[in-house]
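One chain of protein is taken out of this complex; the other chains stay put.
Going by the order they are written in, the chains are A and B; count residues from 1 in each one.
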Amino acid sequence: MTTKLFGEPVRRREDARLIIGKGRYLDDIGTTATLAAAFVRSPHAHARIVDIDAEAALDVEGIVAIYTYEDLTGALAEPLPVLIPHPQLTAPRTGYPLANGEVNHVGEPIVMVVATDRYIAEDACDRILVTYEELPVVVGVDAAREAAHAVHEEIPDNVAARHHQETGDVEPALAASKNTLSFTQYIERSACTPMEGKGVHARWDADDSSLRVYTSTQASTSVRAAIAAKLDLSLDKVEVIAPDVGGGFGVKIVHPWPEELLVPMAAIALGTEVKWAEDRREHFISSAHERQQKQEITVGYDDEGRITALDVHIWHDNGAYTPYGIIVPIVTATQLVGPYVIPTYRVIVESVYTNTVIVTPYRGAGRPQGCYAMERTLDRIADVLDLDRAVVRERNLIQPDQFPYDQHLTFQDGRPVIYDSGDYPGLMVKLKDLVGWSEASRLRDDAAARGKLLGIGMALYVEGTGPGPYEGGHVQVLGSGKVLVSTGLTSQGQGHETSFAQIVASELGVPIEDIEVTTGDTRRFPYAVGTFASRAAVMSGNAIALAARGVKEKALRIAADVLEVDPGDLEIDEGLVQVKGTPGASIPLRTVAVLSNPLRYAFDEAAKQATQFATTSSDDKPPVAEGDAPGLEHRDYYSPIRSTFASGAHAAIVEIDQTTWEIDVVKYAVVHDCGNVVNPMIVEGQVHGGVAQGVGGALYERMAYDSDGQLQNASFMDFLMPYASEVPDVVIDHQETPSPLNPLGIKGAGEAGVIPGTAAIASAIEDAVGRRIASMPISPTELYDLVRDDTSEKTATALRRVGTGASK
Amino acid sequence: MSTDTERTVSITVNGVPREATVPVRRLLSDALRHDLGLTGTHVGCEHGVCGACTVLVDGDPVRSCLMLAVQVDGREVTTVEGLARDDDRGGQVLHPVQEAFRECHALQCGFCTPGFLTTIAAGLEKRDNSIELTEEEVDEMVGGNLCRCTGYANIKKAVRHANAAMRDAQ
Partner (left out) sequence: MKPAPFRYADPGTLDEALEVLSAEGEGAKVLAGGQSLLPLLSMRLAAPATLVDINRVPGLDTVEATGDGVRVGALVRHAHLLHDAAAARIQPLLARATANVAHPAIRNRGTTVGSIAHADPSGEMTSVLALTDGSVSVATPGGVETIAWRDFFVGPLETSIHGPAVVTSAYFPALPARSGTAFSEVARRKGDYAVCGAGVVVTLDEDRRVAAVRAAYISVGLTPEVHDLTDAVAGQPAEKADWAAAGSLARTLVDPDTDIHASADYRRLLVGVLTERTLASAAAEAVGGME
């Protein structure tokens, strides 16, 4: 087994337990004695709570406790935190852990019931009578913008934030442009829908007044801080652990969810274990969604298709509350520009309230919308100018010699959007080759002969990944030779135990089998930010590499003393510290670990070597030198100056049945650049998963709210998450442009796959049917409506095809 | 004939006779997970669509969230914990499908994995693996389970990999 594992497709270490059913997910924790929580949630999208009558529930055998807002005290009775305040978020609103007199979306929690099991808790919920006075409901960005009704009475225009950035004076730039075009388009709501919902398990130890909370989260350290603050506990009395987490995709970065406070509250009050495992319906109506925007775009361009100015005005549906601030609007605003030179750019995103589930980041986090805006703009320019869509893109790309490239925008981390490295023309060359871009017209004819309409589309993106402020890593070598690695951020299936072990194996020169990685456990590493924005490999990967380097330096120093050589002459390989080029002159790293901790007591054979009469340390130096510390361990942090920018290009070929208007993605090509790759197998897996979500978002998934704010498809039966039968085969090519910003040269990879799906598929469908696609996702029934409507806009390309008789 | 609200059921789970007293409304998924402590079976939707809870009842894949625990009284249930077999040295030999999932990176978060593993294992065991799988067979074996992480490509790859391994073992 080699220790040089960075870049290798190492098989995942976490799989060993997961394939035999020994994973430990949230609902696997606890015993039959653990109490279960269930919630009465609002059936109305907007209502005043007139009365809560829990009398009948008290008769249910097995009921333990019932909580309403009236039972909340101190900070818990205050609104939930606005996690990411921003000066442009002028009217933030958050809910209460349990509704305080008013509900603003279907699913908002009103009463928590604790019982001996979940069945009984639900029985009790059924018997609690809540009387409501219904209020007018606001659904959708258009209704929010019209503001005939207000979601929050004191915010009559429904506007939470007006996010505004500009790189120059856009109006004169547009006026001076050779050509301009304007259009409006929509993108709808989808959601993360991880296979495991959220969940919280809390255990209160009354004897030492300490609380242990397991939660299916992407941010255990911050949940811990929130619980301590809200429940008025000392931080050192609260431990929060993210166990195996069954997928996150963003929804579990939001915190504290009401349940993350209420379940611990009940555990403390009742002095016993309490658990809440979210069910699927709860996940649909009381977690988070994303993506709905209305985009109004005006672009100026020259006759060659080069953009001269871009003016974008977006209405972004943030749902009922803004606990996650305006991160999604900022990401849309700043990532919209993609890999292109935009001389003058202005973007305004109005984030508006609606009586629907909150909107917070879902994989991509505003980027799919931004990509959709930019890429569809380029498609329209190509259409008007009768240019190849690839050519228009190529003419606008930032060139490799322009890096670092400053887009003069401020990113979601408050830092400048300066692209660190990339090769966008390189992506384009690979993509055209991979998808067979030049073959499109032949393919179109072949398909036509089979009675199918074929279309091709492409979309490029740049993704800011690995935002700060920091992550940390701890690496410790034990006397047994085992290497313990920990980092505070959490894992939801990304294979961190493997990737981080690869990094340590490579940095430290130890076999990967000796390495154990722990993530998301505040007992092991209390300082962390969380897993979001494709940041784990960049942030914790580099922090862990730095920690491993610290351990190596110390190991070499100690070994150099023992071997009486210069540390610079030493190397570590296969867990053995040895003199370079001198076989035999070596000491096992585990022995170095023993020696690093001067001992009085020998608790095992290895420890004997470090006891006071066994060593030959100098009498004129203290056993632990000044400034040194016992143990072969090091803790380090990585805090980037700014985000690193990954990039990629996708293309889709669709075939459409002209009789049923069913849409089949027959080819999907991905070129992906995330800098240096730690584990290509894992990165490809991330791409595959992202593409499936991209296809789902483009063709299948939509949160279907009716005008009363009822979610009509709150089940997997009607929310059409793709099965294998709906996901196309994906071909992938790689490009590696290392990041100059971090020691490992890596960029994030987690979200990339999902970003361009909607844009590329919209373009392909438009190419196939010759009608403007301005609302996504699109289903066969909607496509049928579009093509049979004589008033729906035909593309110039389609009209030209008719003119030449080249195609129908 | 009388009706009951609670029953004691005897089930052979993964070859081991087990007994539990459960309310008659207890779903099989909950009985396996909470009454019998076999938490490898996961619950993803509780309306039969996602397939994460799929177990084998008398060898056939079924959704354990769509059966009551009382309905498997006297029957054999195989969960993901029962796919591997004990070797003669006190260890375990993984089922070829389990090996294939690891080899092909067919899982990420692992939550849906048990349902895929049980379904595919049953599918492969019912056929002559000296014959290579058709695309339709692969699609049928993976087509009824939802996965949000992998995009399914590697799951399909794993099915073929397991098929090949089982052929070689024949």
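Following the convention adopted for this analysis, contacts are C-beta pairs under 8 Å (C-beta built on N, C-alpha and C of every residue); 3 or more make two chains touch, one makes a residue touch a chain.
Just so you know, these numbers come straight off a predicted model, no measurement behind them.
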Displayed chains that the missing one touches are A, B
Given B:Asp4, B:Asp87 or B:Asp128, the correct residue touching the omitted chain is B:Asp4
Given A:Thr32, A:Ser618, A:Thr659 or A:Thr791, the correct residue touching the omitted chain is A:Thr659
Only one of A:His86, A:Arg118 or A:Lys230 touches the unshown chain, namely A:Arg118
Residue list for chain B contacting the dropped chain reads 1-5, 7, 23-25, 27, 30, 46-48, 51, 54, 57, 60-63, 65-68, 70-71, 119, 123, 140, 143-145
Per the touch rule stated above, chain A touches the missing chain via residues 118-119, 122-123, 126, 279-281, 659-662, 700, 704, 712-713, 715, 717-718, 720, 722-723, 725-726, 779-781, 784-785
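Everything below uses one rule, namely that only the chains that are shown with their structure count from here on.
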Taking each chain's mean CA coordinate, chain A and chain B are separated, in whole Å, by 30
The answer for chain B against chain A in the complex is residues 23, 25-26, 33-35, 38-47, 49-50, 52, 79-81, 83-84, 92, 94, 98, 101-103, 105, 107-114, 117, 139, 142-156
Listed in rising order, chain A residues that touch chain B in their complex are 11-12, 14-16, 18-25, 27-28, 32, 117, 119, 192-196, 244-247, 249, 279-280, 492-495, 681-682, 684-685, 688-693, 715-717, 721, 723-725, 727, 729-730, 753
